[in-house]
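For subunit A:
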Amino acid sequence: MKRYVIIGNGTAAVGCIEGIRSADTDGRIVVISAEERRVYSRPLISYYLEGKTDLERINYRPDNFYSDNKCEVLYGKKAVSINSDATSVELDGGETIEYDELCVATGSSPFVPPIEGADSVKSKFSFMTLDDALKIEKSVNKESRVLIVGAGLIGLKCAEGLKDRVKSVVVCDLADRVLSSILDDECAAIMQSHLEDNGVSFMLGDSAVRFEGNAAYMKSGKTVDFDALVTAVGVRPNISLVKDAGGKCGRGVTVDGRMATSIDSIYAAGDCIESRDASCGDVKIMALLPNAYMEGRCAGINMAGGDCRFDDAFPMNSIGFFGLHAMTAGSYFSEKDGGETFEIKKGKSIKRLFTKDGYLTGFILIGETERAGIYTSMIRNRTPIASVDYEILKNSPKLSAFDADYRRKALGGVV
Partner candidate 1 sequence: MSLNYITPEFEIKRNYDRCISCRVCERQCANEAHIYDEDSKIMLADESKCVDCQRCVSLCPTHALKIVKNECAFRENANWQSDTIKEIYKQASSGGVLLSSMGNPKPLPVYWDKMLVNASQVTNPPIDPLREPMETKVFLGKKPSRPERNADGSLKTDLPPQLELSMPVMFSAMSYGSISYNAHESLARAAAELGIYYNTGEGGLHEDFYAYGPNTIVQVASGRFGVHEGYLSAGAAIEIKMGQGAKPGIGGHLPGTKIVGDVSRTRMIPEGSDAISPAPHHDIYSIEDLRQLVYSLKEATQYKKPVIVKVAAVHNIAAIASGIARSGADIIAIDGFRGGTGAAPTRIRDNVGIPIELALAAVDQRLRDEGIRNDVSLVVGGSIRCASDVVKAIALGADACYVATAALLALGCHLCRTCQTGKCNWGIATQRPELVKRLNPNIGRERLVNLMTAWKHEIKELMGGMGINSIETLRGNRLMLRGINMTEKELEILGISHAGE
Partner candidate 2 sequence: MKLEGQVRIPSGCAISAVISKEGRRMTGEKIIESMIPMHDRSNGLGGGFAAYGIYPEYRDYYAFHIFYDDSAAKSECENFLKESFEIVNAEIIPIRKIPEITDVPLIWRYFLDPLKSVLSRRQLDEKEYVARAVTAVNTKINGAYVFSSGKNMGVFKAVGFPEDVGRFYRLEEYEAYSWTAHGRYPTNTPGWWGGAHPFALLDYSIVHNGEISSYDANRRCIEMYGYKCTLQTDTEVITYIADYLLRRQGLTLEETASVIAAPFWSTINGKDETERKTLSYLRTVYPSLLITGPFSIILGFEGGLMALNDRLKLRSMVCAEKDDKVFIGSEEAAIRVMEPNAENIYAPAGGEPVIVKVKEGAF
Partner candidate 3 sequence: MKRIFVDEKWCLGCRLCEYNCAYSNSGVVGMSKALKGKKIYPRIRVEEKGDTTFAVSCRHCEDPMCSKSCIAGAITKKDGIVRVDQEKCVGCLTCVLVCPYGAIAPGENGTAQKCELCIGNSNSSGEPACVGGCPNKAIVFEER
């Protein structure tokens, strides 16, 4: 009977458990969970604040998930080191657990930049875990003024989640636009203006250089008074366990297409790894829930002796604020990089399709996001533009743009 150990208890760990169990129903699975909670959906913490979910529904899997999958979960335990020679993991209590196959799914940690006077801020938070959300929930009220440092996905979802609970929300970011990692200037402007219309204030191209109690002194010379400070400038993959054990790492843990690290019998999955972006070829960290699950599952299958590859990851995001949805995927090549862009704009909605060398490489959709998965599949499958009716696709994603044979298989067959 194989002994499987999974470090971490997030989405990648769930994927890993389900992957193992799809191939091996008997092996022993031990999950080392730092958080004293069963697995929940991290991205849902903002929805929790917003009231769209609750402490029950936020759970990522049903109550009987672990028992059904015959998993032993060690809650509140941290793995402190991996001894790859002894094939064991040492926990913070000193005990060791031996493994035949190990999956590192340690995720990432929020990055908190060192800013002068930060210690003087009493009410300051990260926005990563459910505990973070619960703490924020406890500390704010209808009169609170909230300053959020970071206008990325996490910062803005936090802003949306808090908006109706507090008096004001100000978001600042060093970048000159919101969602700078996934939107270009124009799209960001649309999103920003929509957020502003819904009561969120921005200070972009600006950053706090010093805190003093409940005041932030900005680079621009402005001062922001706040009652709560949320830092959401980014995350760092938790790679130290693998790195210390001698595993190869870049910014994230290096894995191959089977999610294997450079050390035998050690796999890694989720936000802690870096992988190749299939839409452009660059190796990067694509810390997204769907990827984490699929990486975990891939690792699990391989750990149980199966053969699975997951090497077509690329960035994609579906995110909405106050009813305006944005969907993005892949890479945006500018004209000087040899790319072509098709664009439709109408009021608050915008569509950008990016193509290069005869393939769709990425897109940005704001407002009209209907059936975006058809575009996504073209990136994933590397469908040649020449094989479809692009004129139809430009207007809207439709299966009628594909040839009849494809439709016959897709709609008349088992897929």
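The rule we apply is simple: contacts are C-beta pairs under 8 Å (C-beta built on N, C-alpha and C of every residue); 3 or more make two chains touch, one makes a residue touch a chain; residues count from 1.
As a selection rule, all candidates are chains of the complex that A comes from, given by their letters.
Remember, it's a predicted structure, so these values are computed and weren't measured experimentally.
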Complex partner of subunit A (touching, any copy) among 1, 2 or 3: 3
Touch list for subunit A against partner candidate 3, complex: 15, 41, 43-44, 47, 52-53, 57-61, 289-290, 293-294, 297, 316-320, 323, 325, 327, 329, 369-374, 376-377, 380-381, 389, 392, 397-401, 404, 407-408, 410-415
